[in-house]
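Only one structure is covered here, and it is reproduced in the block below.
All protein chains but one are shown at their positions in the complex.
The chains carry the letters A and B, assigned in the order they are written, with residues numbered from 1 in each.
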Amino acid sequence: MDDRLELSALALGRQIRERKISAVEAVQAALSRIRETEETVHAFVTVDEEGALRRAKQVQQKIDAGELSGPLAGVPAAVKDNLCTKGLLTTCASRILENFVPPYSAQAVENLEEAGVVVLGKTNMDEFAMGSTTETSYFGVTRNPWNPEHVPGGSSGGSCAAVAANECFFALGSDTGGSIRQPSSFCGVVGLKPTYGTVSRYGLVAYGSSLDQIGPIAKNVSDCAAVLEIIASHDPKDSTSLKRTDLDFTSALLDDVKGMRIGIPRDYLGEGLDGEVRQAVLAAAEVLKERGAEVEEFDLSLVEYAIPAYYTIASAEASSNLSRFDGVKYGYRAKDFDGLHQMYKKSRSEGFGPEVKRRIMLGAFVLSSGYYDAYYLKALRTKALIKQAFDRAFEKYDVILGPAAPTTAPRLGESLADPLKMYLGDIYTISANLAGIPGISVPCGMDSRGLPIGVQLLGNCFEEKKIIRAAYAYECARACRAAQQGKAVEA
Amino acid sequence: MANVISDETMEYVGILAKLELSGEERQQAKKDMERMLDYIDKLNELDTSGVEPMSHAFPVQNVFREDVVTNTDMRDAMLENAPQRRDGSFVVPRTVE
Partner (left out) sequence: MRQYETVIGLEVHVELATKTKIFCGCSTAFGGAPNTHTCPVCTGMPGSLPVLNRQVLEYAMAVGLATNCEINRYCKFDRKNYFYPDNPQNYQISQLYLPICHDGGIEIETGFGKKTVGIHEIHMEEDAGKLIHDEWEDCSLVDYNRSGVPLIEIVSEPDMRSAEEVIAYLDKLRLIIQYLGASDCKLQEGSMRADVNLSVREAGQKEFGTRTEMKNLNSFRAIARAIENERDRQIDLLEAGEKVVQETRRWDDAKEYSYAMRSKEDAQDYRYFPDPDLVPVVISDEWIEKIRAAQPEMRAEKLVRYREEFGIPDYDAGILTSSKKMADMFEETAALCGKPKKVSNWLMGETLRLLKEQNLDPEDMRFSPKHLADLIDLVDAGTVNSTVAKDVFAEIFARDVDPAVYVEEKGLKTVNDEGALRKTVEEVIAANPQSVADYRGGKEKAIGFLVGQTMKAMKGKADPGAVNRLLKEILAQ
């Protein structure tokens, strides 16, 4: 492997600006890495070799002409396959979109391209982002680069695996209930879900519209902040897009947590949490404490209600969002059918996988006549209470610290047999989507099997900078410690 | 508290969602749905009286476009992905009138 593939995105960007490496060389290196890795990892649904090389040439010309000077100009990246890319297959890892080539790009992708980032291809995911393992993809599973017998997590498993396997320098994912943070923790990379409305959802194929948010997945916290700074923008095409004036996220990359108030929900440390994960997360908290943060445990409350509320809301929205896939305007249409309604039913039944169908049916049911109040409105009321619980917590704490997932990456095939159990794995990440708040997952250790563990930091709405700062300080401390241990070993 | 989903309900939800599940898949989906509903029933433990249902996590409001034509003819691009098209239109099985 080309050593330069291990560079961070910002470091590569710097080398490109300093003419130590060209954008084309960087793309070629990434493509060759993809060729040698994909057989085991299978992080991509589509690799656009030709397009990426063509684009790299154009970007290099602009860099040479002084028209592009951004920190990530020329840097090769990957995009989750539920983000529309103009002229490039966008499948959501579903048979129903197996041949869909969007005539437009998602705003987040446009922002990347404007910054000179080169999109290498589209990453695998759970079908329509419904899943926690990337095993529900129509195009086959993605494997965890740390151990191919294990899943990479999901639903942004392809993006996280691609970053972990050095197939790209960063990637975009989407997070509806933890789909960036959980696979980031399973793959040992940094993933951030911004405040709802910070990154435009235009061009993101919707799953749960009120919960979906696009975010960066990268090798370290600095890259994550830099990518977020690029993709975050107010977009008049997305009514839920926020007008924020504090999008200079890299300004928060400060190695200083003195006086920062950090709360650990006791509710996040109880039953169901793997012992090794618990230990690693508490050790991470200890590191921040040593660096001057005030750390204490507290009761967040309502944690056990987040999952049922989430699955009600997300399934209801999904049942409506996914009704547009009907074999009329794009995507898969069944071959033999008798009349319109059978065309709908066969196309959808053959086009969607079991997990997607399960959620569509559940969603249609909870919205159906007679059940709306009992299920859907009840879930929205619960959501309000959960938001209030976070509001109270953020009166006392700057950052909430906890695990990103109850365990490390499960083995392939272990999770799908029992969907409910799989859903329970989202317990630490889901509340952030209900409350609209930002969260970041940062590597904090390895379990005894050599699988990564992630610590999650949650911040209040619009306070990405606080979690970026805490995450950055932690990352610095960890690097420092690793360096010291290295010295100790050498000695 | 166990939810029981009848075959009629499965049929009905299938009509609403335009999904047609066959034998085994249907039985599995029914079982999964019953379990999920049992699990969702946990919300009934919570007293939510007087709580306003919250659609959006924070109050963004009054987002508008002005009434100005911004789109040009994009017909070909819109039709590009259609499984069946003719005369500048999408083609579907004849709808009953």
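Keep this in mind: a residue touches a chain if its C-beta (ideal position, glycine included) is under 8 Å from a C-beta of that chain, and two chains touch if they have at least 3 such contacts.
Nothing here was measured: the structure is a model prediction, and the numbers come from that model.
Summary of contacts with the chain left out: across A:A316, A:A409 or A:A435, the touching residue is A:A316. Hidden from this view is one chain, which touches subunit B at 12, 15-16, 18, 55-56, 59-71, 73-75, 78-79, 86-97. Residue-level contact of subunit A with the missing chain is found at 83-84, 90, 92, 97, 100, 102-104, 106, 201-206, 208-210, 236-240, 316-317, 319-320, 323-326, 328-330, 340-341, 344, 364, 367-369, 372, 376.
To be clear about the criterion, only the chains that are shown with their structure count from here on.
A straight line joining the Cα centres of subunit A and subunit B is 24 Å long.
Chain contact summary for the complex, subunit A toward subunit B: residues 99-101, 103, 196-197, 210, 236, 239-240, 242, 302, 304-305, 307-309, 311-312, 319, 323, 326-333, 337, 339-341, 343-346, 348-349, 352, 354, 357-358, 360-366, 368, 375, 377-385, 387, 419-420, 434-437, 461. Touching subunit A in their complex are the following residues of subunit B: 9-10, 12-14, 16-21, 25, 28-29, 32-33, 35-37, 39-46, 48, 51-58, 60, 63, 65, 74, 77-78, 80-84, 90, 92-96.
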